[in-house]
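With one protein chain removed, the remaining protein chains of the complex are shown where they sit.
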Amino acid sequence: MSDQVVCPGDRLVSAAEYSAGHGTHVRDGYVCASLVGVKQVTKTGGQKPLVEVIRRGSQPLVPKPGAAVTAKVTKVNPRLASAEILCIGTKPVDQPFNGIIRVQDVRATEVDKVEMYSSFRPGDIVRAEVLSLGDSRSYYLSTAKNELGVVYAKSVAGQPMVAISWQEMQCPQTKATEKRKVAKVTA
Amino acid sequence: MEFVSPEGLRLDGRRPKELRKLRIKLGSLDGTDGSAFVQLGNTKVLAAVFGPRGAPTGARSSAISCVIAVSAISVQGDRRSKERLGRQATEFSRALTNAMEQLVPADILKNACIDVHVQVLQADGGLFAACANAALLALANAGVPLRDICAACHTGLLESTALVDLSAQESMQQAPQAAILYECRTQSIAIMQTDNKMSTTALEELLELATEGCIALVTAMRQALISSTVQQLSTSAPHASAAQRRD
């Protein structure tokens, strides 16, 4: 492996012949490095080859629209649920990002009949999708797909509950059921 | 006391254009996203970076913040000198924050914030230059995208000689001084600070010398970043080849 380690500011290749990928920026007609890392060129069929700078070790992860995330619900009110994004894909973030699930993004059907308290409770772990960057403080998240929603929740008795339908979970100790927007986990 | 001997030597035996011994250690603070320890002669500073990460509750004026703290144990004199340095540190923190906002791409800053903390452990002149250099190294170490690696340098005119990288003793004289944060690729000055009045010719001379000093520092900083990464890569290479064998 030919390691060519580059530094921020280093000129890599001409911007006319290559496209700028992760870890690079374009300046004065050149693709330049933005990170300390290894320069990597990938040939894309038909288009300009892609130049990237790959850092070893943890990249500072930032949620992007369309990304699947796992978050922990912190607050619930009638209009929205606040959650801390803990994982992007299968990788944990170093610092939690704030996310919001609005009432219209909880599920795909019967959007006007959604009750937030019957969908989420503080402490629930949910799988969601990033919709957009939202306002400057939080990302907008959506659970409006069958496979999105609550994946782990504790009952009022403090026991982890078992999913029994797409909108109910049961406490194994007290047998009481609680309403949630449950994620359908395919076996 | 003469600061430049007839043979052209300074109090610590250096030549006018000679920088003090530079030592850089990256990534020594485990809980941070990136860190850098910089020692320039007897000045020691430690910088740490947290971010990019989610915006905290409460209003912030900018997505990137840089705060320099001067430890009480770092100053030569008594606790009053620490207060004075502390005030200068606040002023410089703001200038450094502004400079960094220009160096980090806007889309990273849009919805995430970056905190840079610098702690002065030992102060012997060239303080804010050391802090700026450490802050930039820590950002690069944290993998925050940067437009360029910049360096900062401090110069002064004593006994009609332009000196680079002043020690505390040299900077205590009421001589013209100039410190800059310099961007090598664009050959431009991001921050400039002067002390005591001086002629424009003197200023030009100091800026030219400071530029030379910054270029030398950037070379050393780049080298430190590259060798740290090469070292990391060589320790992880066995994993990479094992993964290839599995495929």
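Going in written order, the chains are labelled A and B, and every chain counts its residues from 1.
The definition used in the following text is that a contact is a pair of C-beta atoms (placed from the backbone, for glycine too) under 8 Å apart; a residue touches a chain by one contact, two chains touch by 3 or more.
Following the convention adopted for this analysis, contacts and distances are computed from a predicted model.
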{"item": "Chain excluded from display, named as in UniProt, from \"Ribosomal RNA-processing protein 43\", \"GPI-anchor transamidase\", \"Charged multivesicular body protein 6\" or \"Cytidine deaminase-like protein\"", "value": "\"Ribosomal RNA-processing protein 43\""}
{"item": "Touching the absent chain when the full complex is considered, from A:C7, A:I125 or A:L148", "value": "A:I125"}
{"item": "Which residue of A:S34, A:T70 or A:S119 touches the chain not shown here", "value": "A:T70"}
{"item": "Hidden partner chain, touching residue among B:A48, B:I64, B:C131 or B:L166", "value": "B:A48"}
{"item": "Interface with the undisplayed chain - residues on subunit B", "value": "29-32, 35, 42, 44, 46-48, 50, 53, 56, 67, 69, 71-76, 78-79, 115, 117, 119, 121-124"}
{"item": "Positions on subunit A contacted by the hidden chain, ascending", "value": "70, 72, 86-87, 90-92, 94-95, 125, 151-153, 160-163, 185, 187"}
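Here, only the chains that are shown with their structure count from here on.
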{"item": "Residue ranges of subunit A in contact with subunit B within the complex", "value": "1, 3, 5, 7-9, 23, 25, 27, 32, 34-38, 55-60, 62, 84-85, 93-98, 133, 136-137, 139"}
{"item": "For the subunit B and subunit A complex, residues of the former touching the latter", "value": "33, 50-55, 57, 105, 108, 110-112, 140-149, 184-185, 222, 225-226, 228-230, 232-233, 236-237, 240"}
